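A single protein chain has been omitted; all remaining protein chains appear in their positions.
== chain A ==
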Amino acid sequence: MALSSLFVSLPLPIPRPPSTSKSSRFLPIRASPAAAATASPSFDLRRYWTSLISEVEGELDAAMPIRPPESIHNAMRHAVLPGAGKEGAAKRAPPVLCVAACELLGAPRAAALPTAAALEMLHAASLVHDDLPCFDAAPTRRGRPSTHAAYGTDMAVLAGDALFPLAYTHVISRTPSPDPVSHAVLLRVLAELARTVGSTGMAAGQFLDLAGASALGEAEVMQVLTKKFGEMAECSAACGAMLGGAGPDEEAALRRYGRTIGVLYELVDDMRSASGNGKMRSNASVLRSLGMDRALGIVEELKAQAKTEADRFGDKYGDRVLPLYSFVDYAVERGFELQDAATAKL
């Protein structure tokens, strides 16, 4: 089947190829709220995601009280927390993935929540620096002025510099440790977080992106996507796995799952932006380098990979694997808008 012709002839979201519900053990996952109601008692991703977002944002809010010097704390809050109304609502995919991986293994949500919030801080810190005039010079982010536009370039550099250590402080001070999370596990989580934002992870992705990998071939472009987005998602899943007490095989599978989901999510995002009028989030757009046909092929490959990894957990953990499947479908279909859900609580 010519997927490309399907894609251009049908309205977004990208249509799901027929017969995806191959497993009879699981009800088909529907991401849209209307579908979820009819498919009850199927897993409701929207409710799961929404409740987690409010918990994570509660953590973030509490972690950054406004204290002297106020200017820097205001800038940090601006970078991490959504504004009033619809502006600035974030989907918080990394923390949701982290908590889902932890809960999959049967561990309490409280073990993963501080790390989930830390992932958002690290993510926000790198976005603040990525938006600086010497990089993307982005005047807005999530529909609001970017941090440097609102607080000045110097304050934006410092806000990023302060968010990185705050993430580690938060994990250390809020994770229930040494019980149920041992100090040794906590150290592995801290090392994982630091490695992911470091010179071989996200900073490498930003650097490669800066160097203009879009002019290069598929391997280079995929490398940017993997470094900039795949590794963050891998880190989220891996941290959730460690905090949930995963064995080595489970951790490895969740890593692969996370990395695949991260790239998948970004790739679909690029395709949606290219079809609409949104801004490319990555300079190394797969579409520009590879064309829509190849991009659609990669989407299908990634989807199959992610489902294969999730399948490993089905027998052992039953319904707790459902969030993992639902992320795959959500990444591709974007069946609902989380902005509404996230701001409904405000």
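The rule we apply is simple: contacts are C-beta pairs under 8 Å (C-beta built on N, C-alpha and C of every residue); 3 or more make two chains touch, one makes a residue touch a chain; residues count from 1.
By our rule, contacts and distances are computed from a predicted model.
Of the candidates "NADH dehydrogenase subunit 4L", "Endonuclease", "Geranylgeranyl pyrophosphate synthase" or "Ribosomal RNA-processing protein 40", the chain left out of this view carries the UniProt protein name "Geranylgeranyl pyrophosphate synthase".
Of the listed residues A:58, A:106, A:198 or A:217, the one in contact with the hidden chain in the full complex is A:198. Between the chain not shown and the residues A:164, A:229 or A:325, the one that touches is A:164.
Of the candidate positions A:58, A:178 or A:291, contact with the unshown chain belongs to A:178. For the chain missing from the display, the contacting residue among A:56, A:93, A:190 or A:321 is A:190, taking the whole complex into account. Hidden from this view is one chain, which touches chain A at 67-69, 71-73, 76, 125-126, 129, 132-135, 152-155, 157-158, 160-162, 164-166, 168-169, 172-173, 177-178, 182-184, 186-188, 190-191, 193-195, 197-201, 203-204, 206-208, 210-211.
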